[in-house]
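Shown here: the complex without one of its protein chains, the others still in place.
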Amino acid sequence: MASVKLDKLNKVFGHDHIIKDVDLGIGDGEFVVFVGPSGCGKSTLLRLIAGLESITDGELRIGEQVVNDLPPRERGVGMVFQSYALYPHMTVYENMAFGLKLAKTANETIEERVMATARILQLEELLHRKPKELSGGQRQRVAMGRAMAREPRILLFDEPLSNLDASLRVQMRNEIARLHQRLGATVIYVTHDQVEAMTLADKIVVLNAGQVEQVGTPQELYQRPLTKFVAGFIGSPTMNFLPAEMVAGTTEGCRVHANGIGELDLPQDPGRHGAGDALTLGVRPEHLGLAPASGDNSFEIVNVEYLGNEVYIYFEPKDGDTLLIHRSEAPSCWEIGQHAALLPSVANVHLFDSDGCALALISTRDAA
Amino acid sequence: MTSRQFRRLATRVGFWVLVAVVLIYAIFPFYYAVITSLKPSSELFTVSYWLDSLDVSNYVTIFSQGSFVRAIFNSILVSISVVAIALLLGVTASYALGRVRFRGRTTVMLVILGVSMFPQVAVLSGLFEVIRGLGLYNNPAGLILSYTIFTLPFTVWVLTTFMKQLPMELEEAAIMDGATPWVTITKVFLPLMWPAMATTGLLAFIAAWNEFLFALTFTLTDSQRTVPVAIALISGGSQHELPWGPIMAASVTVTVPLVILVMIFQRRIVSGLTAGAVKG
Partner (left out) sequence: MTTTTTLPRAPERARPYRGTKVRRQRVRAAWTFLAPMLITLALVAGWPLLRTFYFSLTDGTLSTLGDASFIGLENYLVYDNGAWYGLLTDPLWWRSVWNTVFFAVVSVSLEAVFGVIVALILNAEFRGRMLVRAAVLIPWAIPTIVSAKMWAWMLNDQFGIINHLLMALGLIDSPIAWTASATYSMWAVIMVDVWKTIPFVALLALAAMQMLPRDCYEAAEVDGIHPIKVFFKVTLPLITPALMVAVIFRMLDALRVFDVIYVLTSNASNTMTMSIYARQQLVEFQDVGYGSAASTLLFLIIALATVAYLYVGRKQLQLGGD
């Protein structure tokens, strides 16, 4: 097992700058998830670490060693591919033993390691089958076994669950989590699914357009997104965004006005922003209270979704066309066509400036 | 019978007549060669559409000539060697062309395409010099070498299109496992390529088996000839007294293996031809 350090990593394909100055430290035994929309560069970043793509600029260390110019097999990394990419003509055993054989490992050692890996992944019964005789979940496990058999220092997963159906995906997600707890391996995992990211990661890296938006624990990302992009990407249903305007900013906090909400006193540090600046108010669906109301400071209910344990209520927005969402425990007495005032819980409101950066809380700034 | 029913019946009958015409057109010449070859020489010059008796004397005649047996042997030797060389060079080259991005790849593909369009006559004198220079004149090895000019471009082209269809992640998995390009080809791709190899190999075999111009020009003696040349040069006392019985027997002998191959592998041949032409 080993730590990984990315120092100003860059990747350029022709005229496309795919990865821009990425700095990142990954601790020994950490489970790190790269997440972001498609095309954000998360897979490329993983492939740079794997050695499947060349690093244009910057430095990549695994353990203490700079590995920029090392081929994958010398980096001590194992990789699980999205399509599994099992060798179709080899049995499960041969698939797992292939890398060890190429490394000229002694036959007894190969057998020992393959058997040990097979035991961990419950593949012992399947060792003599070919990939086409396996189910999707079994193939997935063989792909992991192949990556693990060489006892790599780092395990890389490239969207490994996206080929599975929903229920199997949940099951395999759990297996991967338990596997990580048991082995304590350093894992880097790429996904576009924020639920996978939230449930698996010790540390999430949110990427956008080749840059790191934010790094943090799932909780940090959920509670304190540093940018509007992260705020919108993490959490389901997504955060509500409302255009707002700074009314006054003091050392005590900000007073902002949002269309349909009215004025709010918020604990954010106004920083360089002053009265009249355009801001965006961000409120998660569960941080909104409802009260019967009408007139300017109210919204019309356009849809109500019952999900059994909870209810999503959708409101017609004043600006733009993204519906506002309120989430609460079932049951709910609200109906389509009614009007209600939305009351954000002030402690849980986020403020973003016109560049999409979050305004820091006064208390956290003091603490830091 | 209403006129509509009549029209339907007429269409059906017309269609089957068309199928029959196509079948007869495709098969009859071969069929006629077979029955000619099985006739005794006395009956050869009375036209008949089927066989009254079986007479294998024409086959006895050609197989008792050592030169024809020798020609069959030469043809087999040359065709199989050409296929082996074309596949060996073709697989490695198609890996390079189908799976590695490098400067000059398009140029190489154009050169290969260009060579496949070469008229054989255009290289005849130059190739004659090369073959004589290497001491391979009147030697099957000279034919093996010269046949690569049409089998190799075709093999490389078709195998490259097959190579490209193999999933990228499979190769990356091999790279992660520490496989060199050579190991990737032999241990990972080759076992998956055998249907494509069988197809291209078969087509290359047929092309080599049927080749005439080089075989005619680069061999001199009966013992070094291949079958097409041997058949073309079977002659009788004069131009007007060709021994048609033995000629047909020899023709049938060299064609039957091909017809059987085509029947067995028709699906593969069709896919190979379309891959080579539509994509090529």
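Order as written gives the chain letters A and B; numbering starts at 1 within each chain.
Definition applied: contacts are C-beta pairs under 8 Å (C-beta built on N, C-alpha and C of every residue); 3 or more make two chains touch, one makes a residue touch a chain.
In this text the structure is predicted, and so the values were computed from the model without any measurement.
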Considering the complete complex, of B:Leu38, B:Ile62, B:Val83 or B:Ile112, the missing chain is touched by B:Ile112
Of A:Gly51, A:Gly99 or A:Gly282, the residue in touch with the unshown chain: A:Gly51
Among B:Ser81, B:Thr200, B:Gln224 or B:Ser251, residue touching the chain not depicted: B:Ser251
For the chain that got dropped from the picture, name the residues of subunit B it touches. 15, 18-19, 22-23, 25-27, 29-30, 32-33, 36, 44-45, 47, 49, 85, 89-90, 92-93, 95-98, 100, 102, 105-106, 108-115, 117-130, 132, 145-146, 148-149, 152-153, 156, 160, 164, 175, 180-182, 206, 209-210, 212-213, 216-217, 227-229, 231-232, 244, 247-248, 251, 254-255, 258-259, 261-263, 266, 269-270, 273-274, 277-280
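Convention: only the chains that are shown with their structure count from here on.
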Centroid of subunit A to centroid of subunit B, CA atoms only: how many Å? 57
Where on subunit A is subunit B touching in the complex? 50-52, 71-73, 77-79, 81-83, 85-89, 98-99, 102-103, 146-147, 150
Of all residues in subunit B, those that touch subunit A in their complex: 167, 169-170, 172-179, 183, 187-188, 191-192
